[in-house]
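Just dropping this structure here.
With one protein chain withheld, the remaining protein chains of the complex are depicted in position.
When the chains are written out, they are named A and B in that same order, and each has its own residue count from 1.
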Amino acid sequence: MVDKMSRYRYAPLLVFQIFLMILYILFTTYGGAEEANIKGFEDTHVMIFIGFAYLMTFLKKYCYSALGYNWFLAALVIQWALLCQSFFHMKDNMIHITKKSLLEADIMSATVLITFGALLGLASGTQLLFIAIIETAVGCINLYLMESVYKVTDIGGSIGIHTYGAYFGLGVSTAFRLRKPTGPDAAGTERLDGPTYISDITAMLGSIFLWIFWPSFNSGLAQTDAEAQRAVVNTYLSLAAATVTTFVLSAMVSHKPGKLDMVHIQNSTLAGGVGVGAVANLFIGPGVAIAIGIGAGVISVLGYRFVTPLLEKIGIQDTCGVHNLHGAPGVYSGLLSALFAAIATVDTYGSEYSNIFSAGAADGRSSSMQAAYQLAALATTLVLSFGTGFISGLIAKTKLFAPLEVHQRYDDEVNWELP
Amino acid sequence: MVDKMSRYRYAPLLVFQIFLMILYILFTTYGGAEEANIKGFEDTHVMIFIGFAYLMTFLKKYCYSALGYNWFLAALVIQWALLCQSFFHMKDNMIHITKKSLLEADIMSATVLITFGALLGLASGTQLLFIAIIETAVGCINLYLMESVYKVTDIGGSIGIHTYGAYFGLGVSTAFRLRKPTGPDAAGTERLDGPTYISDITAMLGSIFLWIFWPSFNSGLAQTDAEAQRAVVNTYLSLAAATVTTFVLSAMVSHKPGKLDMVHIQNSTLAGGVGVGAVANLFIGPGVAIAIGIGAGVISVLGYRFVTPLLEKIGIQDTCGVHNLHGAPGVYSGLLSALFAAIATVDTYGSEYSNIFSAGAADGRSSSMQAAYQLAALATTLVLSFGTGFISGLIAKTKLFAPLEVHQRYDDEVNWELP
Partner (left out) sequence: MVDKMSRYRYAPLLVFQIFLMILYILFTTYGGAEEANIKGFEDTHVMIFIGFAYLMTFLKKYCYSALGYNWFLAALVIQWALLCQSFFHMKDNMIHITKKSLLEADIMSATVLITFGALLGLASGTQLLFIAIIETAVGCINLYLMESVYKVTDIGGSIGIHTYGAYFGLGVSTAFRLRKPTGPDAAGTERLDGPTYISDITAMLGSIFLWIFWPSFNSGLAQTDAEAQRAVVNTYLSLAAATVTTFVLSAMVSHKPGKLDMVHIQNSTLAGGVGVGAVANLFIGPGVAIAIGIGAGVISVLGYRFVTPLLEKIGIQDTCGVHNLHGAPGVYSGLLSALFAAIATVDTYGSEYSNIFSAGAADGRSSSMQAAYQLAALATTLVLSFGTGFISGLIAKTKLFAPLEVHQRYDDEVNWELP
């Protein structure tokens, strides 16, 4: 009987898919060609569907689920996010879809995949899909607040995407309060909570693709060629510096003296992209981009080494350590955005100023006011993401969403016909 | 003696390669720069050489052959296809090669790789290379008929590439009539006809890259930015909907209740790209693109679950199930193209009408006439591909092309120095 029912466990998603279809039929049409040549879409698409997917294949027996749910979640969320985001920008009650809409939908889906990273191996498919639908809707509201109320700059989504996704995931995890099982009973599952030699190699594939296309991600929504190039240069340099820093530091702090830890290499190298994200299009200077990357590498490696174990102790699981890759570096980037907004002036930026700080400038804000709004956006994002994540987690914990038994964690067996 | 000869088994291909070189020296030159910025070439190149290649690595001991022959076949076919296709468009007895020529050659090579998928592990290298040369030449004639005689629209090649390649492969397979060996003797080979945990992970890489760049594939030959954007939007949404549908349905129909089947996930997710292919540039509406994707997912999953076993029973092997990924969704797309041609009007399309239905419109065709031509092109493709495939298969079965023994099937040992 249970078995018979389990066949239909994803059936509500097909209902949701048909509901989306109807909304698209009623409310969408094709946009004009002026955004048809937007850059960064294909690269970001690779990040979402290859990068995030393969980065999460590091667990020894959860690779099918990592790849499968990443795909399932993202395929659902991009359709849903496109509607949620465009809802605020309808013309004549219609959404006009362009390649830019697709890029924005892809970017929003990253929030859900970051949250999935925190819960990797710990949540059932039904839980994840429920959480994804809530997270996307609230994430679009948060972005709307940032763009249209706070009027802040955050070109690479370090606040609205990375910080949001990470703390949403930590909110869910706090609600779940899963302690690592100890004692003899736990032996069976605990051994799944780690990599094999080969799973680390496939995870590197995801990590490196994320790294490669991060400059495209951080520059995709720039409005001029000069602004896009600045975002590419800053992100490229910040990532390179974070990578060098990560290798040096990993050997310094790892458990076996002088040996490199794959967890750091796969993740902290990317913190340079998050760290510079909110300020990538500003005139920060290439050398300062390197400095930001060094800082991001330090924050991330130390986070993996010292913060994650602490969180685990108090029952907040974070399988991929998204706190150290997306959360803390995202907050760091948000703080930097306040700093650089405070010192940016129309004089130093020229006509670019009105592109980047357009909305705020139009309101007659001073630089320090803009800085305050950047901080407010960061604070709002933190509260909204953690809070909504926590509440979603409390709901998802109920039997309705088929939470995993302890022995089912980190195990593809639950979801897949294995060879 | 046999061994000595086997060293030279591919020698005829070098002769063919030198023959190609001479044809290129005599009949080709560089084209003008007006097509030098064509989009979609690099993405399609990734689909052909990474996507198809890795998708076929799912067998446990046929990965070297999947990767190797995919490369060998495609490297040969792109050179051959470029000549065959451009033969119909020579100026002053010369072929003027542009980036568009390369894109078209890449696209044509997909037919051969689809056919390879049907025969994966069942045909020798010599057989495959012989089949590839025939298939490409006839495939170019078929495309010429579609473009210049029937004057149909098929931007994503769902008729001319996917349907053609799949039914060509099924034609060869019908000629081969390989029954799965049964009884005790067969034990040795049968166990190779399946995946390992890791081979499914490398196969996913191919699958996801195909999925990511399918919008580029379906829009690469569009003539305006607006048309290309429409093809991208429609393909993106159709793929996303097919993916959600595939996951839901896979759990419903799989052998173990509620568990996902990797075969569906790796393949049926892509059926959305084939299903929308022939109509991707039309004004079908984003919601209808989603509907098409749902339909393609349903057709494909049910095909894997019920049609492939039937075909196997009557001795038509289809290792990758190309019938369910390319064949049936291709026919579905061809039928849709007739439907949408029938309801398309100059009024609804404006100036785009003459781009998409240009040739037919110039002949003064009505919409329903155009629809009839779409159906005729589909029927011609089916007959030509299956028929030529069948005849090629009969020829390739002879000893001249070194067919595999039963115990050599699905086994890299035959072709490779293994570690």
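Definition applied: contacts are C-beta pairs under 8 Å (C-beta built on N, C-alpha and C of every residue); 3 or more make two chains touch, one makes a residue touch a chain.
Predicted model, so just to flag it, every value in this text is computed and none were measured.
If you put the hidden chain back, the residue from A:Ile25, A:Val248 or A:Met369 that touches it is A:Val248. Set against the missing chain, the residues B:Ile18, B:Leu310 or B:Ile343 yield one that touches it, B:Ile18. Note that of A:Phe283, A:Phe340 or A:Phe390, the residue touching the chain absent from this view is A:Phe283. Among A:Gln17, A:Asn70, A:Ser173 or A:Thr269, the one in contact with the hidden chain is A:Thr269. In the full complex, chain B makes contact with the omitted chain through residues 3-4, 6-11, 13-14, 17-18, 20-26, 28-33, 35-37, 42, 45-46, 49-50, 53-54, 57, 63-64, 67-68, 71-72, 75-76, 78-79, 97-99, 101-102, 198, 202, 205, 415-419.
For chain A, the residues in touch with the chain missing from this view are 43, 60, 194-198, 200-201, 204-205, 208-209, 211-213, 216, 224-226, 228-230, 232-233, 236-237, 239-241, 243-245, 247-249, 251-262, 265, 269, 283, 285-291, 294.
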